[in-house]
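Take a look at the structure below.
All protein chains of the complex are present and in place, except for one that has been dropped.
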Amino acid sequence: MKNLKQSLAVSLWFIFLTFPLMVVKVNTSDKIVQWRWMNILWVGLAIFLLSFVWRHALARKEARQMAAQSGQDDLNKPTRIQAMLEDQKLRTRAMFALLIVALAFPWVFDTYQSTIMISALIYVVLGLGLNITVGLAGLLDLGYVAFFAVGAYSYALLNHHFGLGFWTVLPVGGILSCLFGVILGFPILRLRGDYLAIVTLGFGMIIKVVLENWSDFSFGPSGIANIDKPSLFGLKMDIAASTTYIYYIMIALVILTVIVTGRLKNSRIGRAWIALREDEIACVAMGIDMARTKLSAYALGAFWAGMVGVMFAAKTTFINPASFTFMESAIILSIVVLGGMGSILGVILGAMILILMPEYLRAFSEYRMIIFGAAMVLMMIFRPQGIISNVRQKYQFKGLKEKTENV
Amino acid sequence: MSDTDKQVLLEVKGLTMDFGGLRAVDSIDLSVSEGEIAALIGPNGAGKTTFFNCVTGIYTPTAGDILLHPKGKPTRRVNGSKPNKVTTLGMARTFQNIRLFPDMTVLENVMIGRHCRTRTGLTGAILRGAAARKEEQEIVEFSYCLLEKVGLDEFANEYSKNLPYGAQRRLEIARAMATEPFLLLLDEPAAGMNPQETTDLDALICRIRDEEQIAILLIEHDMKLVMNISDKIHVMEYGKKIATGTPNEIKDNPKVIEAYLGEEAEA
Amino acid sequence: MKGFNLLLAALVACVTLATPTLAADTIKLGVAGPHSGDLAPYGIPAMKAAQLVVKKINAKGGVLGKQVELLIQDDQCKPEIATNTATKLVTQGADVVLGHICSGATKAALGIYKDAKIPVMSPSATNPGLTQSGDYPNFYRTIASDDMQAKLAVDFAIDKLGAKKVAVLHDKGDYGKGFAEFAKKFVDESGKAEVVLFEGITPGAMDYSSIVQKIRRVKADILIFGGYHPEASKLVAQMKRKRMKTAFLSDDGVKDVSFIKVAGAAAEGAYMTGPRDLSTIPLNAAATAEFKAAYGEDPGAFFQEGYSAAMALLNAIEKAGSTDYAAVTKALQTQYVETPVGKIKFDGKGDAEGVGFSVYQVKGGQFAELK
Partner (left out) sequence: MEYFIELFLGGLTRGSIYALIALGYTMVYGIIQLINFAHGEIYMIGAFVAYIVCGVLTIYGFHGVSILIIAGLLAVVYSCAYGYTLEKVAYRPLRNAPRLSPLISAIGMSIFLQNYVLLAQTPDFLPFPALIPDFEFMEPIAHIIGSPELVILVTTLVTMIMLTLLIKYTKIGKAMRATQQDMSMARLVGINVDRVISTTFVIGSALAAIGGVLVASYIGQVNFYIGFLAGVKAFTAAVLGGIGSVPGAVLGGLVLGLTESFAAGYISSDYEDVFAFGLLVLILILRPAGILGRATKQKV
């Protein structure tokens, strides 16, 4: 009964809240007011039902937290998926199966599906790159798309002016972007947390403005067209073949990224990044050079964005500054956070969901973005650690005891 | 114990630290010698932690000299050096309010301490060559041994945030020891520990000094612990040093008693 | 579950694709443009136009005896999405495509259509390079290109209005900056006037008061603006507020009823170029009436062009007798067709012959064509 009353109150509140925007529609030039009274009903009904679900979900979440606090249920207890991941045998098998699916994909599905998949894979690499900066080193970067743009423009311009091929520019783009990361990193090393966020956001916007205005360099807002697709021994490929080819390059790039970031994560440098994220002061007090660690995190994050930027330019064959907006940075950041900060598998899943969801939601194209926004909020509320939370590596060791026994 | 034959490791002269108009540390002289366990005591707010922060490079002192004399290496003045430099030179610390890396495992926390003593770079981490793998294995084993020494080996793969309080303090000590210091600064290592844990800590600190040849400077409020293990005690009040001496000398020093009267009565 | 269904659907699709395809029993007309997001107002009218045309033609028995099927895809005007959209349309077997709306998205998508040999006709992509570069032989449009428009605007400003000092502004966008650069070029070439100010403004900025002051300071006779109506309304409103008499001349992106609605009184007297007046063309009146009957409001931007493009494409298939690329191309380039934008056919580069631009002025809350 109490719940019923509460839900009623909530839905009345939302009817009030949405009244001017949902019900009234004025056309000032024709002097017509359109009253859409039915919308009150829908809003009221929807909110009434949703408030039950909401309360139930919140209560469940709280119950879990309480249990965790009183020690009955360990929050860090590996979930079923994580437990499965721990199992070496299962893991190898799963990876093998995944690889087969990935390799077979373009033959099973049509070219369009492959194109979409390429887009998603591009975001996987972007997510993994940003994961280094944000997820591991804890440096909030809201202008990550700038590095993506550096890569894309490197290829577009080098290809346009000097006819350099995709394979030549792929590392070059990565390295240029890396350098850019270091240059950008220097002045903002001293900044903490949210100051960093706004400055990086500013850098992202500055890049776009420069690309738009400096026409002699970047061809301005009209962009660069007819960028060469990746070549394969000079073969001429039709659209399906070249899509498949790009798809495989992307798969290779993703595998490379996963291996490299995976190894970095559990290396001396990766541990330093995480330590930096966890506690800056303790980190430096333990002998870690903060400037070098921060810069390396920036540069490596930027490196992947640059590489995949080259890929993006090659895939789209046309780029202009409009592709590198703040929204892109926000989406990449969301991939990292939704997927699970620091977790490689999580970021991959996050990218797949965030990029594929809007594509397949095309049926509701108008409602796509609003669902996207709502999903972000809900995810954060009910699963803030992301889809798959990060698990640290467990080590096998020989200690003193074993050693002395052996002697 | 006579200091004459022992080498001085840390020498602080006239250290002063101002925060705005407040003088938190006022021309302190202090030194720690090889094989010594020294304690820095004083009422709350006396400036002990600020002293630590100055010495370890977290704050840059307003005036004074901080000299490190590593064995067999030239003397270094470390005023205003970055904390990581100081640690690399051989002086490591723990924190009053525990500063572990909560989302890393216990073992990894200690492995962080190995950072400045190892050298695998990006390429090594990515390619995982023989040298990198060997070094990594050494890091793991070294760290695990340290965990055994502080009695945390069974928790090696737990997240450090899940450890009980006393264990977290010991983990901080292990982490600091992983940097292979010649001098260890402990900021209230016994805070929040029960009597049994404190007794264990007592033994641990002595073992560190005797077995690892690490000198120790500690801030502590637990007088029993301080009196038990210290070779030398320095007493601070209102930023100034008011006394130095052996435990017995300090116990009878009227200035110290006066400074502590309120505090002791409360405790 | 949804994912599973999709997977299933995709599998079924693959199986069907693998089996020898039966003769296609519909003509597939792809429609691509922004149908969601902030640029949707530029894409939806053309989409609705295509729907109206197809409905009408299907009611009359279709093209070549087959029904016309619409494949509608949203590209949000983003190049990277446009390539996906194009691939999707190609995969779905579109015979001809009406779109895309924005020049950037069009450029990105054209390569894909070119490889698939699909004629593409845009109602709105005015970038000169699309036709003049020769890179896209499969591209057509039912609207004149930016340089033509800029030439007309500059000639009007200099010859009719006698402007000596010209300020040129743009919105840093693909379309606006292109137009502005051509305008600057033509003013410089004319030798009768000079460009005293050439700058980009930030779309969406809170106000343009400093740039308006600047125009006043350089004592420009006329402001030529390349961009869209939201910025144009802000500019004219602020110029009026500063009690300035500088004439305002802009492009087709501003010739939109929204400009008059939003800028209100400040819009009075503003000049803009736009496709020549179509009100005398009976087909146009009919198309507009059709739209009003169906949706109860005035058609928006690029409705006529979209309507014409849909007619031209379907007409070409009818005349060609098949959906074969070469035959359709030939039909497009040789056969005249009556459309709401006039009687048109296409030249070798893809520009429509028979569409032209006029200069309009806002008079009494209406666009009046200046003859």
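Worth pointing out:
The chains carry the letters A, B and C, assigned in the order they are written, with residues numbered from 1 in each.
Everything below uses one rule, namely that a residue touches a chain if its C-beta (ideal position, glycine included) is under 8 Å from a C-beta of that chain, and two chains touch if they have at least 3 such contacts.
The model shown is predicted, which means the values in this text are computed figures rather than measured ones.
Remark: the omitted chain is touched by one listed residue; of C:242, C:292, C:343 or C:363 this is C:242. Only one of the listed residues, C:205, C:326 or C:370, touches the absent chain: C:205.
Screening A:40, A:126, A:205 or A:319 against the full complex identifies A:205 as the residue touching the chain left out. Across the entire complex, the residue among A:102, A:179 or A:330 in touch with the chain not shown is A:330. Residues of subunit C that touch the chain left out of the display are 37-38, 40-41, 172, 199-202, 204-207, 209-211, 213-214, 216-217, 229-230, 233-234, 237-238, 241-244, 258, 261-264, 266.
Listed for subunit A, the residues touching the missing chain in the whole complex are 13-14, 16-18, 20-22, 24-29, 31-33, 58, 61, 134, 140, 187-188, 190-195, 197-199, 201-203, 205-206, 209-210, 213, 281, 326, 330, 333-334, 337-338, 341, 366-367, 369-370, 372-377, 379-381, 384-385.
We take it that only the chains that are shown with their structure count from here on.
Ranked by separation of Cα centres from subunit C, the top chain is B.
With centres defined as mean CA coordinates, subunit B is found 41 Å away from subunit A. Mean C-alpha position of subunit A lies 34 Å from that of subunit C. Centroids built from CA atoms put subunit C at 72 Å from subunit B. Not a single residue position of subunit C touches two or more of the other chains. Within subunit B, not a single residue touches two or more of the remaining chains. Subunit A makes touch with subunit C in their complex at residues 28-29, 108-113, 115-116, 119, 209, 212-213, 215, 220-223, 225-226, 238-239, 243, 312, 315-320, 322-323, 359-360, 362, 365-366, 368-369.
Subunit B contributes residues 56, 58, 82-84, 87-88, 92-93, 95, 99-105, 107-108, 111-118, 120-122, 124-126, 128, 132, 135-136, 139-141, 144-145, 147-149, 153, 156-157, 159, 162, 175-176, 178-179 to its touches with subunit A in the complex. Taken together, the subunit A residues at the contact with subunit B in this complex read 74, 76, 260, 263-264, 267-272, 274-275, 278-279, 281-290, 296, 300, 390, 392-395, 397-401.
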